[in-house]
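Notes follow the structure.
Removed: one protein chain of the complex. Kept in place: all other protein chains.
The block that comes next holds subunit A.
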Amino acid sequence: MNIILAGVGGQGIVLASKVIAQSAMQKGLKVRTAETIGMAQRGGCVVSHVRIGENIHAPLVALKTADLVLGFEPAEAVRALPFLKPQGTVIVSQKAIKPVTASLSAEGYEGKTMLDYLQNSVSRFYIVDSDAVCSVCGSPKVLNTALLGAAAGSGVLGFTLTDMETALESVLPAKLLDMNIQALRAGAQNIEEGNICV
């Protein structure tokens, strides 16, 4: 299985890919990942590649082979679409993060345009109301875990929520665990409640 996590530096994408990898390893599966570290982390585009299974050599996902694109931001999900395989799934946070360049220029950028495009071009597509989920959990910093919950809830990953909770326990410091488990569940529930657009 190939998974792409795409978003903006600072959204906790590296940690999210670690949690997915940990969930896979708990089931005895082999994992490879590749992350963006360095200058791009300062508000630039960040992409993590996660690959699970046998006979995998490269850390990078080949184009048109991703089973899931987990979009932390609408435009970044669109940017990552070339990785998605036909019939692949896209799960995306509805909240747009406007780059400084978009605020400076006249054109701007609207998340809605990106979400509409995704809806029209992807066969399995889910929007996560990340603002709602984060406000329930009381912090904007749990967006990454909420999206993981949504991914687990969609059934694409093949991991249950319990699998991912166990993975969170081994990856996160104890003091952050409760809030993140809450976010995980809220993310999964958000998918179940029907932000599903097929």
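Keep in mind that, in the parts below, a residue touches a chain if its C-beta (ideal position, glycine included) is under 8 Å from a C-beta of that chain, and two chains touch if they have at least 3 such contacts; residues count from 1.
The rule is short, and it goes like this: contacts and distances are computed from a predicted model.
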Among "Carbohydrate ABC transporter membrane protein 1 (CUT1 family)", "Sigma-70 family RNA polymerase sigma factor", "VacJ family lipoprotein" or "Indolepyruvate oxidoreductase subunit IorA", UniProt-listed name of the chain not shown: "Indolepyruvate oxidoreductase subunit IorA"
Sole contact to the chain not displayed, among A:A21, A:L70 or A:V90: A:A21
Contact set of subunit A toward the excluded chain (per top definition): 8-10, 18, 21-22, 25, 29-45, 55-60, 62-64, 75-76, 78-83, 86, 98-104, 107-109, 113-114, 117, 120-121, 140-141
